[in-house]
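A single protein chain has been removed from this complex, and every other one stays in its place.
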Amino acid sequence: MNFVAGIDVGSRMTKAVLLAAEEDGGILGRGKVYTHFDLNGAAERALEAALAEADVARDRVDYIAATGYGRYQVGARDIQITEITCHARGAVELIPDLVTLLDVGAQNARAIRLLPNGRVVSFRMNDKCASGAGRFIERVAGALEVDLGQVGPLAMTATEPCPISSICAVLAESEVINHVTNGETIPDILQGTHESIVDRLASLVRQVNLEPPFGLTGGVANNRALVHALEQRLEMPVRLHRDSEYAGALGAALLGRRRRRQLRTASAVA
Amino acid sequence: MNRLERLIDEARREVEDNTFAAVRAWKEEEPGRACVGFFPVYVPAELIWAAGALPVAVWGGGDRIEVEMADARVQSFICSISRSTLELGLLGHLDFLDGMLFGSLCDVARNLSGVWARNFPDTFVDYLHYPQNLRSEAARGYYREDLERLGAALGGITGRTPGAAELAAAIDLYEEQRALLRRLAAVRTEEPWRLGLEEQQVLVRAAGRRDPRRHNEVLREVLELLPEREVRHKDGVRVVLEGSFCEQPALELLRTLDQAHCFVVASDLARGLCWFKEPLRRSDDPWSDLVEAYFVHAEGSVVRHFSPSERTERLLARVRDSRADGVFFCTAKFCEPAFYDFVLHKRALDAAGIPYLAVEFEEKMSSFESIRTQAETFAESILFFADEEATA
Amino acid sequence: MNSPYQHQGSGQKIQKQLLTDWYRHLEQAPERGEKVAYLFISGNIGELLQACGFHLVYPEVNALQCGIKKVAGPNILAAEDIGYSGDVCGYVKNDIGLMLSGNRMPHGTTLPKPDLLVCNYAGCATYLRWFEALAEFYGAEMVVIDVPYLRGTEGPTAEEVRYVERQLRELVAVCERVAGREFDPAAYRQAIDRTVRSEDLWVQILESARHRPSPIDAYFEAVFFMAPIYTMRGTQGCLDYYQAVAKEVEERIQAGMGPVAEEKVRIVMEGPPAWPHFRKFWEMFKKWGAVTVASTYSKVGGIWDLGFRHDPDRPFESMAEYMLGCYTNRNWAMRSQLIRGYLEDYGADALVIHSVKSCRSFSVGQADLREQFIREFEVPTLFIESDLADPRYFAEAQMKNRIDAFFEALEHRRLTAGV
Partner (left out) sequence: MYGAGIDVGSTQTKCVVLDGNGEIVGRGLRMTGADVVKASEQVLEQACAEAGIETHEIVYTIGTGYGRFRVATGDDQVTEISCHAKGAVHLFPGTRTILDIGGQDTKAIKTNARGEVVDFCMNDKCAAGTGRFLAAAAEVMGLDVSEIGPVALKSTEELKITNVCTVFVESEILNQLSRGRKREDILAGVHRSIAGRSASLLRRVGVEEELTFTGGVARNPGMVAAVERRMKMKVNASEDSQFMGALGAALFALERAMAGVRRKEQEVQG
């Protein structure tokens, strides 16, 4: 049996998924590693992890689709596709009937309007300033010396969220420290941070004419408190999938599989 | 490099030259003539030419300037073109100009005229007010008087106050140029792979600083050579580019669009140099022809007040006429007028079901990764799914 | 040391009553079948439109009130949701956001829709874009009164005045058609007559700041004092109001009272205030005993202290002159001249420039003003940045830091200079 891989080289994490090449089945293997600076190396390592999970040998992979900001650096790629197209395609696979999608990674947030087949109708991304993305939370968590995994659970216990006025992911750190000395509790500050990010995310997603069903992908989807804050702000449920972090890689793999089939049919005809 | 490429390359080098060496050389060779700069978007170039001066588009320093002094004069929330243009002046790169014109475009351009007068007290600085009340019976008269006033003021620099004959001749010359530029734009609409967007824009921008007689020759030759160019037909989506009427994106950005398979088949790039969609109606009174050019022939733009629906209809017509798949809003960061237009255009496109994409650029940006990603996505969203939806 | 004035004077009560009546009247206009015109403050032509039977709405005032009542944030976000960029004028977004959420003002009035949008374009290109958007959203008719930007330093030319006057006369016909009523020239004339009297009093109030200590703060207080003359100029209520305020100011002078306990620094202010944080903003200056003795923002709706008055005998022509002379319609050199005059005439110690992101009309050129006043005129000048509408652009700690540093230095220099 042959396999198709999708590799999403993100600014922070590189993700890979493995699909069967000929059948329509779902994810067989996943891999996730820190990107660091060797983008091609990260892609290889993520792929290896996915191969290990699926217990498949490297030479059985005969088509690789790369996406993410490092897509052009993946040496073994057969095709590169942008992360927006891939996220949209992956997301409809994971969360059917999706109309609006928000993908929030470490540096970027992208709001996407899509069709049932995953085609992107319109999208908006923040790309100048990291104020509305995962790094903002990471930085605040860092300043508060809270583990990233604990951010969500802690924020859920907030009683009186304390607003963060700084737009800058970096400057927010000192504002946060200020709050601590003012006696604000850590959950309240974390929740305040979430609310301020959610404000920016909400306006991003409204710019593509938000309509339900609405889904969230990207690493930030792991953060329960953020999801909850987003639901409150947008007044609609946020749909998730446990693999949503892999949406980009999955989309790449799916589009790659289709492309591979097109090519095979073409060469078979010829 | 073949002849065609050489012609384009020469234009490229001239428009990328922030020291305006070629313009300075022109002035040397044309004793008795002057050079009058102008800030975007529009000034009646023919009036400047008729007064014996070369109109020079001073449209920022692009990505080839490190803004330092002007950063201290123009706040960070103002568009880059205002800053880099001022920097060019403060660096002395514009010392060959005998005058500098500003027109009513936006508050930035307007206030910049005063800032200019303060910083360059020895240069002739003028401000042209374009009437915004097009319904008023007094508007044409007011504008005409203002043009005559400007003509006389320019005459004060060159010693040649333009009369009707000079003005008519100048209009002829610029009409010829505009017709050539329209033909060049048509090549992009018909066969975008034949002429890169960047190449086309280089030729348009050169029109902003070259002796029109010379540049018309170049344009004619380019148009002759183009059909013979060996090209490969490429797959891509067709888009109308909107929002870069004033500050101009870096040439690299324009190249990026072609590479991302987004073919710009119509645009408002360098709007001031390509403001008229069709030949001007001519009469035996050239002053009145210039007035009518503004009142009747001007394409939708923020320089002139249009009813909102009229402006959006013009955009929709551009999409239709150029058989575009979508619209690419490429707006200079902090360009307020473009942002206001965007909201109204967006509503109209949503209603018409035309896809669009909005990105912002800055003159000095040198990384086009994000724009490339967005343009690629836009192309993918149309190309990737075309067959699937066709069969569905 | 005197106690500061407690802002509980009769003027404030009158103003409150005036506004309450104004809005009640306005809200009910559609029921009575009366027409509503929207227009701008700078170079406003309220008297003329009222003489045509219109009720007036000033979207800028809506924005300002939302700002001060702290609902600007949500309005701005609502406008950004439909595509307005974060980088455009917050006043526009505020007003559009208000419209999107049903046009209900923070004090409860629901504003009627416009029957006519009069873009009395004076010195701000954003006005055009703003009313173009309203024209689209409301489907209302829009008229532009085109006011050419002033060149040179001499004031408007005869051609410019004639051009604007002509348009005003043309506007009458449009108004008559839309309002379905005839223009009442006598009413217009009478209104202008009351206007002139209000203008005299207003100038008297502003110039009271020449006293030491100044009885008023010509910025933080004046921006409230100016409301009637900018929105209901020409009405009897407006005139009554300025009579009351003038009286109050006179009492303050007699009592030697001013806005702060001890006037330590006299400043001239350039630029609009930070409405969403108005109190805090003022406190930062009060703390240092700083009193504004003259400001340019209190002149956005018209400049009378240089001598201009409307003229009941030339109601159209003088209106045109008035529109052309507004602060934002003045070029850089004229603005610089005006500020310099204020610094001298009012015996000010320093200039404060508040540069707001929203308003390019004000902001572009301010850095050159700053440079000129510091370097050429050697006037201590403070340059601060925030916004007049968008609460997000107000960084309190940083603002305070700058203001403190400035007055610290000023105080210190005085101490050493005194030695």
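Labels for the chains are A, B and C, by order of writing; each one numbers its residues from 1.
One rule holds in what follows: a residue touches a chain if its C-beta (ideal position, glycine included) is under 8 Å from a C-beta of that chain, and two chains touch if they have at least 3 such contacts.
For clarity, every value in this text was computed on a predicted model and none was experimentally measured.
Checked against the full complex, the candidates A:Ile79, A:Val121, A:Leu148 or A:Cys168 give a single residue touching the omitted chain, namely A:Cys168. Touching the missing chain, out of A:Val4, A:Leu39 or A:Val238, is residue A:Leu39. Panel shows chain B; residues 66-69, 71-72, 365-367 of it touch the chain omitted from the view.
Although one chain is hidden here, its contacts on chain A can still be listed: residues 11, 35-40, 69-70, 73, 107, 128-130, 135, 143-145, 166-171, 174, 177-178, 180-181. Counting the whole complex, the residues of chain C in touch with the unshown chain are 367, 371, 374-375, 380-381, 383, 393, 395, 397-398, 401-402, 404-406, 408-409, 412-413, 416.
Keep this in mind: only the chains that are shown with their structure count from here on.
Note: centroid distance chain A to chain B, computed from Cα atoms, is 39 Å.
Across the assembly, chain B contributes 333 as residues in contact with two or more other chains. Counting only residues that touch two or more partner chains, chain A has none. Residues 165-167, 199, 202-203, 206-207 of chain A are the ones touching chain C in the complex.
On the chain B side of its complex with chain C, the touching residues are 72-75, 77-78, 82, 104-108, 110-115, 117-119, 126-127, 129, 131-139, 141-142, 145, 302, 305, 307-309, 333-334, 336-337, 339-344, 346-347. Within the complex formed with chain B, the residues of chain A that make contact are 69, 81-85, 115, 117-125, 127-128, 209, 255.
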